[in-house]
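Before we start, here is the structure in question, set down as structure tokens.
Every protein chain but one is kept in place in this view of the complex.
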Amino acid sequence: MLEGRDIISINDFNKKEIEAVLDKSEEMEDILREKKCMETMKGKILANLFFEPSTRTRLSFSSAMHRLGGNVISLEKIKTSSMAKGESLTDTIRMVDKYSDLIVIRHPDEYSAKMAAGVAENPVINGGDGANQHPTQALIDLCSIRKFKGKIENLNVTLLGDLKHARVIKSLAYGLAIFKANITLVSPAGLELENKTVDELKSNFGITVSQTNDICSGIKNADVLYVCRMQKERFKDLQEAGEMQNTYRITPELLEQGKDSLIVMHALPKVGEIDHRVDQTKFAKYFEEAAFGVPVRMAVISLVVVG
Amino acid sequence: MLEGRDIISINDFNKKEIEAVLDKSEEMEDILREKKCMETMKGKILANLFFEPSTRTRLSFSSAMHRLGGNVISLEKIKTSSMAKGESLTDTIRMVDKYSDLIVIRHPDEYSAKMAAGVAENPVINGGDGANQHPTQALIDLCSIRKFKGKIENLNVTLLGDLKHARVIKSLAYGLAIFKANITLVSPAGLELENKTVDELKSNFGITVSQTNDICSGIKNADVLYVCRMQKERFKDLQEAGEMQNTYRITPELLEQGKDSLIVMHALPKVGEIDHRVDQTKFAKYFEEAAFGVPVRMAVISLVVVG
Partner (left out) sequence: MLEGRDIISINDFNKKEIEAVLDKSEEMEDILREKKCMETMKGKILANLFFEPSTRTRLSFSSAMHRLGGNVISLEKIKTSSMAKGESLTDTIRMVDKYSDLIVIRHPDEYSAKMAAGVAENPVINGGDGANQHPTQALIDLCSIRKFKGKIENLNVTLLGDLKHARVIKSLAYGLAIFKANITLVSPAGLELENKTVDELKSNFGITVSQTNDICSGIKNADVLYVCRMQKERFKDLQEAGEMQNTYRITPELLEQGKDSLIVMHALPKVGEIDHRVDQTKFAKYFEEAAFGVPVRMAVISLVVVG
């Protein structure tokens, strides 16, 4: 149902399509656990185009493609002022499109992935376009929630941290809204999710969205606490970023005030916003969540690449 | 007929051998179009050694090797002053030769590829040695011309731009000469193709070579217009490079003055020497030309690697 489709924004999908991805992801997870060898992508090539540094997204897409029996070519070109003189992004995309069957692109400019999708004949997956979207991370998060909690519908999900700059939040919030979860937003003043997004979540999906600056009230009734790091690279004042990070640090003590069944999620890398003692508690689910990176991306690849 | 051969200069080939590569390339193109899976290079390893930045050559060789069922290892080592203290290039080649079945090398020093071929037991492909040669790009260009025009013999081919620094021009000019094309050279004063090469083209191949600084006369009777970018990285005065680029910019208006069947080619990346409006005209063939990068390199790899 997704063959040939670009994966640019979570909003491009309806509920049925997302469920198809999550179902396929669970299939892939079984295959990985049983260490079965796949050849679905034999002879096919994924092109990783990274114009911003990435470890997790890049490596897990590579791993996913290899697990499916396919190969990977990589272009890592960190944007510098001198790039302005170089080849246009559209020319680069046109070329790479000829060399591969699928493009994964991360780029600091918003809507770069959409532009790439307009130029390429093969499917394009948005691996993060500035502060805009990161749809496959949202799929990983939705997959994790459904696995850990058995469902997504009607769960109380608290999104906490720098909600302004975290692109994964925008993608995830829409994904949660599609499944009618209740969303609570907790962020330092000035780092709130933009109003436009909040309004859309309420009006288009008819879900409850609460906002607060108080961590405790955000944790109290949550089934899922989703923590974001301060995106220091998008801040102008590094000291300010550091202070906010300390104020919103998640500790075991804080988590004890929530539900017994509360789970803590994080797209990683975490860099101090979660006390490392949390890693050992029953709440911590972020490493298992990270492990879903490969089967979910295997699912996405195998659904969109044309045979 | 090419098994075990190094690909250092287009001059190492006779017409029969080039035709064998072009024929094989068309075979490979068919296989790619039919999305057939190949295992010709199964278990084999191509080593990409890049001592100068490259996107197109590196990625298309990787793609070609993967399409053939083989694997790739990569060394990217951009030359800096500190490299002088390091390992000698011959030692690096000797080592990589043991780890692979085929070496592709790009290096800023002329004749570095020849030296590498002297040291390595496995075949070495020159992926660009300074301003000297870039034989596989010339093969791609010849393949494109034959495909677009049905033949190479007796065509009027105009080479335009910075002919002094563009290594692909030297390779391509000899390739065209082998096929008895008529060559017109158009370049800004000071950026002419070196006399030694022009003399060799005339005396060794007996073809017509005209030279001019006037774009219009260069375009007038051309069947093929091959445009080169200003190799800014080889200039001392960047402003001069920029001005020349503006003077020699190809526009749709200019092209309308040529033959109706004129085609415009370019090895890419283009960085301003072709007006972007040309992309949408019937003249523009450079993106299709770029697509030949993979089948031609598949042909070269499968012909030289010893089974």
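By letter and in written order, the chains are A and B; residue numbering begins at 1 in each of them.
FYI, a contact is a pair of C-beta atoms (placed from the backbone, for glycine too) under 8 Å apart; a residue touches a chain by one contact, two chains touch by 3 or more.
Given the structure is predicted, the values throughout are model-derived calculations rather than measurements.
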(request) Using the touch definition up top, pick the residue from A:S9, A:S60 or A:T184 that touches the left-out chain. (result) A:S60
(message) For a quick check of understanding: of B:R94, B:K180, B:K202 or B:K220, which residue touches the chain that isn't displayed?
(response) B:R94
(request) Provide the residue numbers of subunit B that touch the chain removed from this figure. (result) 42-43, 45, 47, 71, 73, 75, 77, 85-88, 91-92, 94-96, 98-100, 307
(message) For subunit A, which positions touch the chain that isn't shown here?
(response) 35-38, 55-56, 59-60, 62-63, 66-67, 69, 71, 232, 268-271, 276, 287, 290-291, 293-294
